[in-house]
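Only a single protein chain was left out; the remaining protein chains are all shown in position.
Order of writing sets the labels: A, B and C. Residues in every chain begin at 1.
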Amino acid sequence: MSEKMWKTRISTHIDKKAYVRGYELEELIGNLTFTEAIYLVLKGELPTEKEKKMLDIIFVSIIEHSIAPPSVLAARSVISGGNSLHVGVGAGVLAFGEAHGGALEDAMKFFQENVNKNPEEVVKEYLTNKKRIAGFGHKFFKDFDPRTKKILEYAKKLDFYGKYVKFAIKVEKAIEKIKGKKLVMNVDGAIASVVSEMGFDWRLGKGFFIIGRIPGLVAHAYEELVYEKPFSKRLNEDEEVEYLGVKPRKLPDEYKNR
Amino acid sequence: MSEKMWKTRISTHIDKKAYVRGYELEELIGNLTFTEAIYLVLKGELPTEKEKKMLDIIFVSIIEHSIAPPSVLAARSVISGGNSLHVGVGAGVLAFGEAHGGALEDAMKFFQENVNKNPEEVVKEYLTNKKRIAGFGHKFFKDFDPRTKKILEYAKKLDFYGKYVKFAIKVEKAIEKIKGKKLVMNVDGAIASVVSEMGFDWRLGKGFFIIGRIPGLVAHAYEELVYEKPFSKRLNEDEEVEYLGVKPRKLPDEYKNR
Amino acid sequence: MSEKMWKTRISTHIDKKAYVRGYELEELIGNLTFTEAIYLVLKGELPTEKEKKMLDIIFVSIIEHSIAPPSVLAARSVISGGNSLHVGVGAGVLAFGEAHGGALEDAMKFFQENVNKNPEEVVKEYLTNKKRIAGFGHKFFKDFDPRTKKILEYAKKLDFYGKYVKFAIKVEKAIEKIKGKKLVMNVDGAIASVVSEMGFDWRLGKGFFIIGRIPGLVAHAYEELVYEKPFSKRLNEDEEVEYLGVKPRKLPDEYKNR
Partner (left out) sequence: MSEKMWKTRISTHIDKKAYVRGYELEELIGNLTFTEAIYLVLKGELPTEKEKKMLDIIFVSIIEHSIAPPSVLAARSVISGGNSLHVGVGAGVLAFGEAHGGALEDAMKFFQENVNKNPEEVVKEYLTNKKRIAGFGHKFFKDFDPRTKKILEYAKKLDFYGKYVKFAIKVEKAIEKIKGKKLVMNVDGAIASVVSEMGFDWRLGKGFFIIGRIPGLVAHAYEELVYEKPFSKRLNEDEEVEYLGVKPRKLPDEYKNR
């Protein structure tokens, strides 16, 4: 076989030294912050000071969000089965599906596919065909989402207030105009517009959510491991579970003693 | 490189035909039951009628055990994050750690390492050194475990009532004698003694649990997928979560506007 | 809260006894084969002798398929990282995505959505809109797939040769007629038509693949655990990996000693 089966652009070894995106790993240690190194690994180039600062803002805004999300329940349940820390964290990452971090990716896709179109026409087309516009709407916030406000303020200060952010804002207005009801740009929409501005591909979208949230997952898995008993019953069958199945019944005789 | 990096004893292809443990897969279809084929894949040989029957009994006794175990919580939480069926089932399998299916493996190890020793001395040594003897003890059953009774009755009928089963029974008696309190041989202990009798290595122990329980996990993941909304809150933060962390506090000024 | 947060139709406990789909688990032990119990767990009712036999045929046809598929590589890589059996098997299940077992589910969906339509029109519509018809086509087999032949023979013998199977056969013919080239009904297509015939929902499709293949995954994870060294290098970086990234370069001075 002439062509090699595995190909990568991310890192390599030369003379037993590790190179990441062309830079010797050893040289990065002490010179780059973690966030700068993340940018390098994902994008292939070093960030400017502003890109680094914007990425810090994004990751911090995602880092932890209480014990209730599916990812934390999954992580803590798996630890409760008597597993090591990494198995719980891995299970937590699995929960980051369409409904849990997916909006960030979907909003990036929406912005990147439509940014050069007329926002009102795009919104009209989506609403007419009952397609969901990711990144807009919030359970509690009806006027504005405070995290969105903060992220967009920083985006302005750090020069990421370009065509994607402006398009997102126009979409918010177009939804209100066409639907007759405001759906605020939520934190997923805000982050999606800014990372699009930074030049990241929407297919990497879930990656930002994973990297940003993993510290929270690690903390929860650790807390479960250290403070709780294995197989501690979290679900009280008698009180919290409704059984909707068939009533007890007898196994028919023809299935017995065959 | 002269030696190949991947080696297997399980299956191969010859002239585009798949062979499993030496038998052409196509020939197995229609001739073997699933349980017989499982035995073949795991053991390398075809089972006798009695081995097949015993394995059916073991898998059926494990197949499903309510919505409350960590594996089901993990599976359903992951589906709730907006994932496909297999991702939920995979997360459920991850929960089968030391405390969830591990007793079967541990009991097999215990029996296989000690079967040729004096049961009373083994028990004395374990109790003295506060080592846990897996496969004995049950939350509810203090006299006998009904599933154990059933499995051992079949073991007798099917000729698997040999040295491992007898050793397990002696261990139960020795614990009662030395500890002054009965710890009934539970279903893990019963299965462990029987599969040891059938010649299976203890390191495969968790495998029986995985294969036997996977249909239950599939059913739960499917039920969540079809009947429940994604990201449906299962944990009411206000009512079910106790916050034990530090009280709200202000970010010190030196961390601001740097 | 009046309504309970967790609901299930699969199993429950009454007076400390486990009931699966209404039957006492204890009564199933010894009376049902594993395949019969799987049918019960998934479908909610006991299978007839023919349903049981058909399901055995389906699971056996899927049980193991060499060391090369992504699921086995994932499972063995995870074990190679120094993990327990169940973590490797869980990772293997995760690999069962759209491209690995997905065709079975997709074909079930296709059959169940279109069975009452004219096969030629359905095929024409799919081909015109370049939509993929799952369950047809094979890399090696251009005339017929021997496993399909076998499964359909049994379907006839066991009375599952009804409208879904007939529709699938007509689709195969319509593709040949319209496309001018035969795409054989493959094993996914055959299984999909038969389980549709048995009344299973397509959203459970991947579940058949998972249950059927898990014994193979367990065997591979066990083989890796017992015969191979942890972290044994399977990928020779020098010989098998092509590095397509940027050449070594120096870290710019402005990133140093900040």
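Quick note on the criterion: a residue touches a chain if its C-beta (ideal position, glycine included) is under 8 Å from a C-beta of that chain, and two chains touch if they have at least 3 such contacts.
Note that the coordinates shown come from a computational prediction; the quantities given were computed from them, not determined experimentally.
For the chain that's not shown, point to the residue among A:Ile67, A:Val171 or A:Val184 touching it.
Missing-chain contact among the listed residues: A:Ile67.
Looking at the full complex, which residue from C:Ser71, C:Asn114 or C:Ser196 touches the chain that isn't shown here?
For the chain that is not drawn, the touching residue is C:Ser71.
So which bits of chain A touch the chain we can't see?
Within chain A, the residues that touch the unshown chain are 1, 5-13, 16, 18, 20, 25-26, 28-30, 32-35, 37-38, 41-42, 55-57, 59-61, 63-67, 84-87, 89-94, 96-97, 101, 140, 146-147, 150-151, 154, 201, 203-204, 206-207, 209-212, 214-216, 218-223, 225-228, 233-234, 236, 239.
Residue-wise, where is chain C in contact with the chain that is not depicted?
Against the missing chain, chain C presents residues 66-71, 73-74, 77-84, 87, 90-91, 94-102, 230-231, 233-235, 237, 241.
Extract the touching residues of chain B with respect to the undisplayed chain.
3-14, 19, 21-24, 27-28, 31-32, 36, 44, 46, 83, 87, 94, 235, 237, 239-252, 255-258
Simple rule for what comes next: only the chains that are shown with their structure count from here on.
If I average the Cα coordinates per chain and compare with the overall Cα mean, which chain comes out closest?
Chain nearest the centroid of all protein C-alpha atoms: C.
Going by the contact definition up top, give me the pair of chains with the most C-beta pairs touching.
B-C
Based on mean C-alpha positions, I'd like to know which chain lies farthest from chain B.
Looking at centroid distances, A is the chain farthest away.
What is the distance, in whole Å, between the centres of chain A and chain C, each centre taken as the mean of its C-alpha atoms?
28
So what's the Cα centroid distance for chain A and chain B, whole Å?
33
Mark out which residues of chain C touch at least two other chains, giving numbers and ranges.
Counting only residues that touch two or more other chains, chain C contributes 5-13, 28, 32, 87, 94, 239.
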